[in-house]
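Pasting a structure below so you can have a look.
With one protein chain held back, the other chains of the complex are shown just where they sit.
Lettered A, B and C in written order, each chain numbered from 1.
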Amino acid sequence: MKYLGIDSVRPRIAVFELTGCEGCELQLANKEETLAAFLDAVEVVNFREISSSSSDDYDIAFVDGAVSRADEVERLEVIREHAKVLVALGSCACFGGVSRLKNAFDLNEANREVYGDRPQETLPVRAVSEVVAVDLEIPGCPVSKDEVERIVQHLIWDVPYHFPAYPVCLECKQRYTVCTYEVGLLCLGPITRAGCNAPCPAGGLGCWGCRGPAVEANAEEFLTTVHERGFTNDEIAERMSFFGGFEGLLP
Amino acid sequence: MLFRILSRDRFRTLVETIMETTEVVAPKKVGVRSDGEPIHQFLPVADFDEMDLAHETTEHSAKTYFLPYRENLSTYAFSDDDWQQEVHYRIQPRAMVGLHACDINALLRLDKVFVRDHFPSPYYVSRRRNTLIIGIDHEPCEGGFCRSLGTDTVTRGFDLYLTDLGDRYFVAVGSDHGFDLLNQVGVAEISDRDTADYLEERKRIAGLFTTEVAVQNLPNLLDIEFESEVWKTWGAKCLGCGSCAMVCPTCYCYGTTERVSMDFSSGSKEKHLYACTVVDFAEVAGGHNFRPDRSTRLKYRYYHQHRGFVEAHDEPKCVGCNRCGRACLTGINPLDVIHDLQAEDEA
Amino acid sequence: MSTFNNAYDVSREAEMKEPLDFNRRSRLKHVDRVFKAEILNIIHLTEMEKLYQIRLLDPAERARFSFLPGQFVMLEVPGYGEIPISISSSPAKNGYLELCIRRAGVVTGALHRAQRGAKVGVRGPFGSHFPMEEMKNHNLLLVAGGLGLAPLRAPIFEVIDHRPDYGDVNILYGTREPAQLLFDYQYEEWGRIDDIDLRIIVEKPDPGWTGPTGMITELIGDLEIDPRRTFAIVCGPPVMFKSVCRHLVEIGVSMRRIFVSLERRMHCGMGKCCRCNVGSTFTCMDGPVFDYWAVMNLKEAI
Partner (left out) sequence: MRVDIDVRHLARIEGHGNIVVRIADGDLKEARWDVVETPRFFEVMLKGKHFSAAGILAARICGICSISHCLTAVRATERAFGVTVPDAAARLRLLAKHGETIQSHVLHFFFLAAPDFLGLSSAIPLVEADPEVLQRALRLKGLANRLCDAVAGRTTHPVAFQPGGVSMVPEKRVLSAIRNELEDGLDDLHATARLLATFEIPDFERETEFVALRGEREYPFIGGRLVSSDGVERAENEYLEMTNEAVVAGNTSKWSSLSRESYAVGPLARCNLNFELLHPEARQIAANLGLAPLCHNPFMAHVARLVECVHCAHEAIRLVDEIVSSGDEPAMVAVAPVAGEGVGAVEAPRGILFHHYRYGGDGRIESANCVVPTAQNNGNIHRDLPDFVRQMVESGVNDDQRLELLCSMLVRSYDPCLSCSVH
């Protein structure tokens, strides 16, 4: 394709998974209407989950999942060496995700509970950026394919993409969802970064903060207002810790 | 203005006839608050009984049917290192039933910006002209201060406007289109008794509007209290979530973004409504932000409502529906903010 | 029975069928339709700035297109975005525009990669302009800092095209470093024109620099300005134009005769998106050119 007098290149992309549920990788195969075009715009050279051929020569590496074992640290370092652009895909890769909940427990005891006297190797969960340098982070549990597409487009053609700076509420309101606070339920929407189109408030769950904090989230006032509504610090902290994105902002 | 009497049955016939060919949007009950109060929204209805015209207010205004939250402004087809632009306007007719006076007054204010001001917007004009509006008289909503803004009554901007007289509606006819529709279902001329009942009902309703806030001095006051602590106090509470602007019937500011298709064969320029309280509203390339703190951003929301708009269009942009006040989780609402400013001024 | 006998099609309105013209602010028109234009030449000015010479493709549109110095256009790079850019060329050249663009982000980045021949879109012209008529028979003081020289070129060309109508012209231009000086190939010409005096200053000289060094205010001090006979235009970053304007007011130039060009975020150019709104003022409609008195009243302006 040629535009503005410039020929565009087809970047070689690779996808790797660490500790996670692979839901984010599944999203890469979603949005069926544009999947063929997506696969045409990039050259997938390494994506074990869907392809048995592989190569170490790639431009963009997507890494999903958190880091929770020594071999993952090694793999990640190799990936970092090969990749021109390393993208952390999903809340696990960006913040540690739900796996981070494990860090609250004694790992030896956890091991004993699950594996009895045959413990498995495991480390406290870390985000990808806590191990190697990351160029771009796409949060979400799971990520939205639309956002992935836009970021890939951004990487190929330099077309604009900005993560929304505003909180989930704005998108939630645009969906006409009845605010969960009206029915007395907790929601992290006011402090969470939008971009997901607010499915969880619409589903009656309220937002659980999977995308991490919005730009300059007003956590202080948020806490005041949810306290006034009868929610306790424990409840709020529990919710804010769920996906690992709010470290440092917890009550 | 012409007035007619429409029986309840005929009104049902009227709406049902419209529904046969045209999308009808009306207040619909969508949930129940923890305190047991129903929640209403303007939504498409497929059936007369899905409408709830006894609604106190709707959580969102009817704005999105005229200024959609997201709207495609133009599309581009790319090929051979070149592009062609295409622009389309919505021409799908729609009827909106159950708008209150404030909602219609809000449209009249938007008309000033998008129809009568410089650079009228064909997108807005086509939606407005393709929308039939049937309004209805009502009792005041909680916290609404429309009376102070003169928006508790309305005399234009609709096709039909109903006042419920129990067994029948007293109808103000605002357009030839409305007149034609009435004649198709059959209406009666008004009798003296109808007029008397109507005036009585109007008097009763008018007496119910008691929430007051003085707005006449605001343009000046906002300048005088520009550096006021009031802004810091209220600004600290702002979550920057944009909920106020999303539900407001007259907030219209927006941003544009462009998208391309995954094969770069087409692109579009999309408009999306924005909010002046959002952190990057006034940020420019290089990262400079003209309004870096919450209090300035909040202040400018009021500044636009009650000063800027007044200078440009001789009346405040706000219609006093208090939807923003109800939507704000931290309790920022125009009544209290304005009272505080005025108190500051007197102190 | 049909509720709507005819759906209303706004594009059938007579006004909408007239040739597109943004100079008539109060007519219904295809406000989002762009004039298609071609990049004729790209002139490298500095590492960050390039000058784009563009031409509207349609001859009729080209003939109709006119603007006044100080106005800007919304420049569209389809797929990338639309940005406000001051017109930096002579108003005498219908439909040929020069735009001086600094690489600052996505759209400007795309433009910097674009090749000669690429097609872009133009809407406009928009905004207020410098009062060239009023300025006639007066001395002009044109002060530019950095990229501020771009919007100043239109009035400079206007003066050159109508040289006898104006009095003495002083152009003061300052940048941080010599490498950032824009349009150096034109200084020679401007400086040689009768009664146009061009002075340039940089903050941080490099070894080859022979001119004066320091802030632009230092150049003003050396000038003889007759406050009653002078109009001033000051373009540049806020810190710079504030101090220059203050100085001019001190020496007695009327605030209504000092003009600045403001920048704000803009998404429409037509007073709709509110991104450039400052209280009651739309930078895109009431500005970008303001006199200093108006700026003082904007409160937030600077």
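Going forward, contacts are C-beta pairs under 8 Å (C-beta built on N, C-alpha and C of every residue); 3 or more make two chains touch, one makes a residue touch a chain.
All of these numbers come straight from a predicted model, not from anything done at the bench.
Shown chains touched by the hidden one, complex as a whole: A. Remark: the omitted chain is touched by one listed residue; of A:4, A:24, A:86 or A:236 this is A:24. Among A:141, A:169, A:188 or A:236, only A:141 touches the chain left out of the display. Mapped onto chain A, contacts with the missing chain fall at residues 17-27, 29-30, 32-33, 35-36, 39-40, 44, 47-54, 68-69, 72, 97-99, 101-102, 105, 110-111, 113-116, 118, 120, 122, 141-142, 199-200, 202-205, 208, 238, 242.
Following the convention adopted for this analysis, only the chains that are shown with their structure count from here on.
Across the assembly, the mean Cα position most removed from that of chain A is the one of C.
Here the CA centre of chain B is 37 Å from the CA centre of chain C.
Chain centres here are Cα averages; for chain A and chain C they lie 43 Å apart.
Among all residues of chain A, those that touch two or more other chains are 3-5, 157, 159-160. Contact of a single residue of chain B with at least two other chains is seen at positions 78, 81, 257-260, 264.
Residue ranges on chain B touching chain C, taken from their complex, read 17-18, 20-22, 73-74, 76, 78, 81-83, 85, 87, 89, 91-93, 95, 113-114, 117-122, 125-126, 129-130, 132, 181, 184, 223, 226, 252-260, 264, 267, 269, 274, 276, 281-286, 290-291, 296, 300, 303-304, 307-312.
Every residue of chain C that touches chain B in the complex is listed here, in rising order: 1-4, 7-11, 16, 25-34, 36, 76, 78-82, 104-105, 108, 117-119, 121, 263-265, 267-268, 270-275, 277, 279-281, 285, 299-300.
On chain A, the positions that touch chain B within their shared complex are 1-5, 8, 34, 37-38, 40-41, 149-150, 153, 157, 159-160, 165-167, 169-170, 173-174, 176, 178-179, 181-184, 189-191, 214-216, 218, 221-222, 224-225.
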